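Here the complex is missing a single protein chain, while all its other protein chains stay put.
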Amino acid sequence: MKQFIIFLRKEFAHVLRDRKTLLILFGMPITQILIFGFALTNEVKNSKIVVVDNAKDVASHKIISRIEASRYFEIEEAMLNANQIEESFQQGLIRMAVVFPANFNHDLVHQNKGQVQIIADASDPNTATTLTNYVSAIIQDYQAEMDKVNAIPYRIEPQVRMLYNPQLKGVHNFVPGVIALVLMLVCVMMTAVSIVREKETGTMEILLVSPFKPMMVMISKAIPYLILSLINVTSILLLSVFVLKVPVNGSILLLFAESTLFIITCLTLGIFISVKTNSQQVAMLISLMGMMLPTILFSGFMFPIENMPKALQIFSNIVPSKWFYIIVKSIMIKGVGFSEIWKETVILIGMTIFLLGLSLKNFKIRLA
Amino acid sequence: METVIKTENLTKRFGDFIAANEISFEVYKGEIFGFLGANGAGKTTAMRMLCGLSIPSSGKATIAGYDIYRQTELIKKNIGYMSQKFSLYDDLTILENIQFFGGIYGLSNKQIKDKSESLIEQLGLHQEAKKLVVSLPLGWKQKLSFSVAVLHEPKIVFLDEPTGGVDPVTRRQFWDLIYEAANRGVTIFVTTHYMDEAEYCNRISIMVDGKIEALDTPSHLKKTFAATSMDEVFYQLARGAKRGD
Partner (left out) sequence: MRTIRFLLQKEFRQIFRNKIILAMIIVMPSVQLMILPLAADYEIKNINIAIVDHDRSSYSQNLISTITASGYFKLTGFENSFKEALHLIEQDQADLILEIPQGFERNLIREGEQKMFIAVNAINGVKANLGGSYLTSIIKNYNNGIRLELSPATRFSRNPSIEILSSNWFNNLLSYRVFMVPGILAFLVTMIGGFLSCLNIVKEKEVGTIEQINVTPIKKHHFILGKLIPFWILGNVVFTIGLLISWLIYGIVPVGNLAVLYGFIGVYLLSVLGFGLLVSTFCETQQQAMFIMFFFMMVFILLGGLFTSIDSMPEWAQIISKLNPVSYLISVMRMVILKGSSLNDIVPHLIITFVFAVVLNTWAALNYKKTT
């Protein structure tokens, strides 16, 4: 035990001595949460579009003023022909064009049928579908009002209620995701170089000849980072609640406990990488180049996992941040208790034990 | 005698700490100049200033006739340097390291080829020429480092504890290389902790707490301090040191 404390003190000294790295470790996650919390949203708004109004009549004006009033669109100055539309798409100036034919209102009133053409730049399909939907909805609203005026019988009126997030704010979905993403990558990176650096500089040999058990080495490597990460989690949660205004509807204590578990899982993953590799560069390339995009994609907050091909859905199960994202979302937004997330918790515990076992096994091979 | 290194009141401060305190000395062409001092006395700092790796806080110095402040790049053409830490590329072979540093110093392809051959011949590294440097024993690495440092025939070569951790036989061989270079007219500026090596030098200076406390030939120093060996001289001077590891 005394040995362990001595060793732990050495690890703390390493971490605390390097002020520059320490500053980075504290500053980085906080800044990222702030930037991404505010800037990331899967909403589509303020999109630049053009309206080509060949009709210039009552109906087209009414619809256009509705489009203008919507926060989703910013209408650029009008253009006249189809060639100019294509050119603007190619220069990336606009996302969509809405074209009213000449005699729009006339056709609508006299032939009961008016046509509106929507041309979207579908090189970004998400924006294209979303914008098309928005414009369609605006036109349908306009039509519904006409229907009401015309008193159409047998109307079913659907009343839609938005649960948990009535204003459909992007932050509520993204903040838990960003927390899971940033915590995972930072924690993995912290420990990923820890052991391999000692191998590279040769200090590992000294540890190997000492009567120290591998388990002890690993734990004492992880503890300073665990404490550091807990401080980070605290500041991240404070930021989420007070700056990003995302509520914690469930138990804060539970959230903290689950975060601690997740941090341990990620630190263990980092240690496993460190044990397995032989140079810092390899360890870093794996934890950065190898993990960054997959973690972003498979956490599930950016892209719905149920949309992925079956094989990738299965693959996503091994990404710890996926489970933590579900946990954070459940506690913070839905406000549910442990009984709803015990499964995810068990999975994270299982992963930790598995990774720890693998690291130990590989560590022993190095001794031989 | 031609003076190749001349310093006047050369000083380096790191905040409140004065690593090198107004050191002044001259080194002549072809001389083997020993630069002694306890750990932390300021040897490496002084040497780094002379090599142009570190800018002095105050004082004057010229190396091979060039000013230490304004003409560092010209100085670098005329010096060789071997640092405390082995600093050739571990992941290149012996030949590749020679080729690289030769190229950087602007030797022609023919010169590089001739130099590599004679160097490998001299060090007896035929077998290892195409092996990665990382696989060499420390002693050979040090000899190789030295040979690379004098590859471009510099006027002065700076050696920072070149024989640390090396066995006595290899140390002997290392000093043979140094003598050979000195005979060709290369000035050698060397720091060391081994007092037997100090005896090999033409003149030595001893630094204590950032100041040069003594500078003379080994025999004169022994006489001045009424000592039988350099060990004793060193001990008498360094004992009073306040700094150290």
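Think of it as A and B in the order they're written, each chain with its own count starting at 1.
Following the convention adopted for this analysis, a contact is a pair of C-beta atoms (placed from the backbone, for glycine too) under 8 Å apart; a residue touches a chain by one contact, two chains touch by 3 or more.
No experiment lies behind these values; they were computed from the predicted model shown.
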item	value
Among A:121, A:198 or A:258, the residue in touch with the chain that has been omitted	A:121
Given A:28, A:75 or A:248, the one touching the chain that is not displayed	A:28
Among A:108, A:179 or A:233, residue touching the chain not depicted	A:108
Per the touch definition above, residue among A:163, A:209 or A:253 touching the missing chain	A:163
Touch criterion as defined above, residue of B:83, B:142, B:192 or B:205 at the omitted chain	B:83
Absent-chain interface as seen on subunit A, which is shown	18, 20-21, 24-25, 28, 31-32, 35-36, 38-48, 74, 86, 89-92, 95, 108-109, 112-130, 132-133, 135-137, 139-140, 142-143, 146-147, 150, 152-166, 168-170, 172-173, 182, 185-186, 189, 193, 197, 278-282, 284-286, 288-290, 292-294, 296-298, 302-304, 306-309, 312, 316, 326, 329-330, 333-334, 336, 340
Where the unshown chain meets subunit B, residue by residue	48, 51-55, 72-74, 76-77, 79-81, 83, 85-92, 96, 99-106, 132
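Here is the rule we go by: only the chains that are shown with their structure count from here on.
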item	value
Averaged-CA centre spacing for the pair subunit B and subunit A, given as whole angstrom	56
